[in-house]
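Here it is: the structure, laid out below.
All protein chains but one are shown at their positions in the complex.
Here the chain labels run A and B in written order, and each chain numbers its own residues starting at 1.
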Amino acid sequence: MIRLFKVKEKQRELAENANGGSPIKKQSAGELRLHKDISELNLPKSCSMSFPNGKDDLMNFEVSIRPDEGYYFGGTFLFSFQVSPIYPHEAPKVKCKTKVYHPNIDLEGNVCLNILREDWKPVLNINTVIYGLYHLFTEPNSEDPLNHDAAAVLRDNPKMFESNVKRAMYGGYVGQTYFPRCM
Amino acid sequence: MADAAPPSKSRDLDKLLLRPGNLVGPTFDPGVQLRDDLQEYARVLVVGAGGLGCELLKDLALSGFKNLEVIDMDRIEVTNLNRQFLFRLEDVGKPKAEVAAKRVMERVSGVNIVPHFCRIEDKDIEFYNDFNIIALGLDSIEARSYINAVACSFLEYDSDDNPREETMKPMVDGGTEGFKGHARVIVPGVTPCFECTIWLFPPQVKFPLCTLAETPRNAAHCIEYAHLIKWDEVHSGQAFDPDNPDHMKWVYDEAVKRAELFGIPGVTYSLTQGVVKNIIPAIASTNAIISAACTLETLKIASGCSKTLSNYLTYNGVEGLHTKVTEFVKDKDCLVCGPGVLIELDTTVTLKKFIDMLEEDPKVLMTKASITYHGKNLYMQAPPVLEEMTRSNLELPLYDLMDKIPKDVLHATGTINKDDKKSSGLRKLRVVFKGIDGVTDMDMAGGA
């Protein structure tokens, strides 16, 4: 290709090229795929989204979930999503911003959801993740605990679990831990 | 042995560049001119000045290239010294790119190497367009993906969807892990780009968080618990920095405590670093092999002195020695290197009209399209919050929304109706506005 290089180098030396067609910002393949995911979102009424950095930053967004049944009925739970440029090769990073008494979410907001870690596959999308999160609220499970205490209560005494959840959502203490109101 | 020819520094290389041969590239034009042109006109960028980058710079400098630049954001660490041979103990802490460039220039006279001590994203796109070939010595998928996207963005297609040779930015890419490695040639538009074959990279193993929290079984589980869960619990707000030795020590101590609690053997400081930083073992010899293979390909692309690799070589020295060349195929619909669909428009066409046109265009047939242009979301069908934010664009001319650039690429996602089947799709579109200066020379007659 040396002949081409030579031609180009000479052009380069002659003048700054007049072609104004070069793009300003590079959009990664991950961003494009995310664009597709988001433009095709089909969320239940109980979920809504916001984009804190405006309409052009899709890589960082928030999802709020208001479960319409189950233990967590009436609460609002906010999740932050961080998507990598090599999405969907890598799962989005999801944290729960609302402090919640939940067997599968710890007090730091870490979420134990298989598709966010060991079972993530590039064919999955943002929609599946949001549905997965939603299901954590309608069907919390005591078998994959991240909050050990909450899981034990759910397993051994569902009634008490229910009242603990209520207490936490109204804003109050469960054991030593204070939960701000999220109703 | 008496040698009649005058002494030449490129004694050995000359045999390859000055003599005709039969097993050569189609454009090979041997002679002194070729050798001199390589020195004068071939500009090569080496991305990364680590294990592969050091070797690449040395190899290129001794393979007839004189105009080199190198970009790397890292500083030299002690653990680099077992393979990054351009660095000495006293260089620890200095920028890799600068030391590497200096050392090679000291040793090989006549070579000019410009170092860039910065992130690859810090340079604007035009910086990359100045090079004829980009040689990648990287260890992350993200960085490869970024450079690939940049190199492919220079590629233009003619009206018959054939790639224009003068816009191709060839890359050679190397990678190693222990005794294994790969070298590949990416000529955008001709061979598959990085994104066409991203599935070649196995996804990283991630442990379920609940395993870490509840049923740890091995040392790595204890380490990841300390790193991912315990750290946040104790240092709320402070981000974990893998390069801070105090942070690393803290994670190690916590992991040891947890391992003792569960009776799990095997937590060591070295393993802690390995797990947390996802350290890939690296040795000098594999880097040498892979970089030299990449350099030969660079020389072959530039000079045509031999047929280029097509297009992916794997090397495995774990048991015996196995190499294999695989010819991967391009993904013709690749969003990064594919041609996309050419669409001609009047400058007055509004975004709404354009979206309607996509439903009718036989090559697109897309309904409910959302449109994005270089990171700007022009229109989003969902979710409602974004639809609202972008709705006002619908009545504006697309030409204005695209900053009055006469031809450029944008992307559309929506439902594709093909053969009575509906599927969701993402399409690259090459939009050309009619009647604008600067595009008239483009041969539109042959277009669809």
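Throughout what follows, a residue touches a chain if its C-beta (ideal position, glycine included) is under 8 Å from a C-beta of that chain, and two chains touch if they have at least 3 such contacts.
In this section, contacts and distances are computed from a predicted model.
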For this session: For the chain that's not shown, choose its UniProt protein name out of "NEDD8-activating enzyme E1 regulatory subunit", "DNA replication complex GINS protein PSF3", "Ubiquinone biosynthesis protein" or "Cell division control protein 45 homolog".
Result: "NEDD8-activating enzyme E1 regulatory subunit"
Problem set entry | Option touching the unshown chain, where B:43, B:83 or B:230 are the choices | B:83
Problem set entry | Candidates B:58, B:227 or B:411 - the one touching the absent chain | B:58
Exercise. Going by the touch rule given at the top, which residues of chain B touch the chain that is not shown?
Worked result: 1, 3-5, 7-16, 19-23, 55, 58-59, 62-63, 78-79, 81-83, 85, 88-89, 106-109, 178-179, 211, 215-218, 262-265, 270, 274, 279, 281-289, 291-293, 295-296, 299, 306, 317-319, 321
Problem set entry | Contact footprint on chain A, counting only the chain that is left out | 142-143, 155
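Everything below uses one rule, namely that only the chains that are shown with their structure count from here on.
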Exercise. Whole-Å distance, chain A centre to chain B centre, using C-alpha means?
Worked result: 27
Exercise. Which positions of chain A touch chain B when the two form their complex?
Worked result: 1-9, 12, 18-33, 35-36, 38-43, 48-51, 54-56, 58, 84-86, 89-91, 104, 106-108, 110-112, 114, 117-118, 120, 122, 144-146, 148
Seminar exercise, completed: In the complex, chain B touches chain A at residues 27, 29, 34, 37-38, 40-43, 125-126, 129-130, 132, 141-142, 145-146, 149-150, 153, 165-166, 168, 170, 195, 198-199, 201, 203-210, 213-214, 228-229, 232-233, 236, 301-304, 335-336, 370, 372, 374-377, 380-383, 385-386, 389-390, 405-409, 411, 413-414, 424, 426, 438
